[in-house]
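Encoded as structure tokens, here's the structure I'll be asking about.
Note that one protein chain is taken out, while the other chains of the complex remain in position.
First chain written, first letter: the chains are A and B, and each begins at residue 1.
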């Protein structure tokens, strides 16, 4: 590991304690399968989740949040309207927001909706290779600055225009065998971004923490059933020392 | 512990077996993140959960239930209508019902909706300190008799007009680090109330059982991830002897 990578790792390792101390409120509009585990991931890192998509409640809940996470899974018309509404509130209030265009490679309607959301310039887009390909997403043109792309998979990449791409090497194959792990990561990244001055750094710190926790969980779990509990325990117990010891920037 | 506290503890300890024997049906209108764990808590204590909020189904499901639990999280218009509808059915059919005004301190719309529900005189309101403060809830005036307030937190208090307040000392800090634990407790309290002649006593027995199970789970869990499974196992395995041995009335 080079000297500046060590410095980045050390800076990133300070984030879990910062999230716990500041307890950011993260409002999530997300799919049914992800709601519970996403809320539990946020609680495990010391953030405060909320989930309502009722139009009368969005001004208070989104406007009073420290970050907003939008996941496009299992929509109904109410959530489609809520997403547009919440993005508008977040932009006017200066609340950073994350887009997770889940399964946008699986249907034309989902893809069109993802493009609509992207045109609102999210602070961060978190997605996998197939989703990025479907969106023709490219760090050099798809997002206005200061948009960040977190491309997750066997290796995670954090990219933004004018910044050197960061490659993160932690994780575990079981993360792909449990529903809503990526959805939850998007919410965790939103929480880390909420306590950062440099959103690129905050995103990177969130993905690093999540990957380290996933790797710890993968060694404890007997399969995808025991993995989520181990992941939440690891997120809860994470500290700077563990991140520095296990974190891999590549 | 004083003599009458010992008598109360002994009476409360008989409830878990009674719930298992009578298998009360508890209909829940609740938020998305809480649906699964709430149903599992009810099954773990031997009750029978149902969750539909479709208007055509409420007469059969609520009218045929032994208790109704209303949690105000993540509403959509369909659930808002269902809540009003279900409360009306429960009141006409004499089905006891519990209100959980979750996060009513977080937004004006949620607070107004909570007040509307409160005006329908729930048999029990289960909430935390911030929610009670937002509602200006006070046992001496906010609810008509025989309304009961279960104020939960580091210590739980069960209060009703004209009854000595009961303080319960069991629990574990991890209960605050997992989503929907309070929501599930509201459903468990509804089940205990359903098999009681004295609803104050039933509520108290439900909170005591839940607190004891939470304390057992807290000692087994490695963090908030492994806590819910341990809690459900402890609820399932609870008996009178454990409640008498570990229960703390203060």
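To be clear about the criterion, a contact is a pair of C-beta atoms (placed from the backbone, for glycine too) under 8 Å apart; a residue touches a chain by one contact, two chains touch by 3 or more.
On a predicted model such as this, the values are computed, not experimentally measured, just so you know.
J.: Looking at B:116, B:130, B:165 or B:237, which makes contact with the chain not pictured?
T.: With B:116, B:130, B:165 or B:237 as choices, the missing chain is touched by B:237.
J.: Among B:21, B:57, B:138 or B:198, which residue is in contact with the omitted chain in the full complex?
T.: Per the contact definition at the top, the residue touching the missing chain is B:57.
J.: Could you please point out the chain B residues that touch the chain left off the display?
T.: Interface residues of chain B facing the absent chain: 32, 35-36, 38-40, 43-44, 49-54, 56-57, 59-61, 64, 76, 78, 228-237.
J.: List every residue of chain A that touches the chain not included in the displayed model.
T.: Per the touch rule, chain A residues meeting the hidden chain are 31-34, 36-37, 73-77, 80, 103, 106-110, 177-180, 221-226, 228-229.
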